[in-house]
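With one protein chain withheld, the remaining protein chains of the complex are depicted in position.
So, subunit A:
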Amino acid sequence: MQLFPCPFCGPRPETEFHYGAEAGNLRPDGAEVGADRWAGYLYMRANPKGATREIWVHMTCGEFFAMERDTIDHKIGRSLALGENAE
């Protein structure tokens, strides 16, 4: 069982967290967005092997945040509250 660092609560066991999304999947606003662009936002995921940046939510405090993680060796990098990160 992995330990994830919640930016608000510190390191906590992974069972307290839910996966949110890949970070950086920005929502294209408006009704005029092209079908491909919208489908990409809804469905297309990079699912990278290796270093990745994801949105997680810590269920016990309810806060969403971005976390750097490696999908191969499960090494955890930084975690940042939303708004602290560029995306």
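Brief remarks on what is shown
The rule is simple: a residue touches a chain if its C-beta (ideal position, glycine included) is under 8 Å from a C-beta of that chain, and two chains touch if they have at least 3 such contacts; residues count from 1.
In this section, contacts and distances are computed from a predicted model.
A chain of the complex is left out here; the name its UniProt entry carries, from "Sarcosine oxidase subunit alpha family protein", "ABC-2 type transport system permease protein", "Multicomponent Na+:H+ antiporter subunit E" or "ABC transporter ATP-binding protein", is "Sarcosine oxidase subunit alpha family protein".
Contact between subunit A and the unshown chain involves residues 1-3, 14, 20, 27-31, 33, 35, 38, 41-42, 55, 57, 62-64, 74, 76, 82-83.
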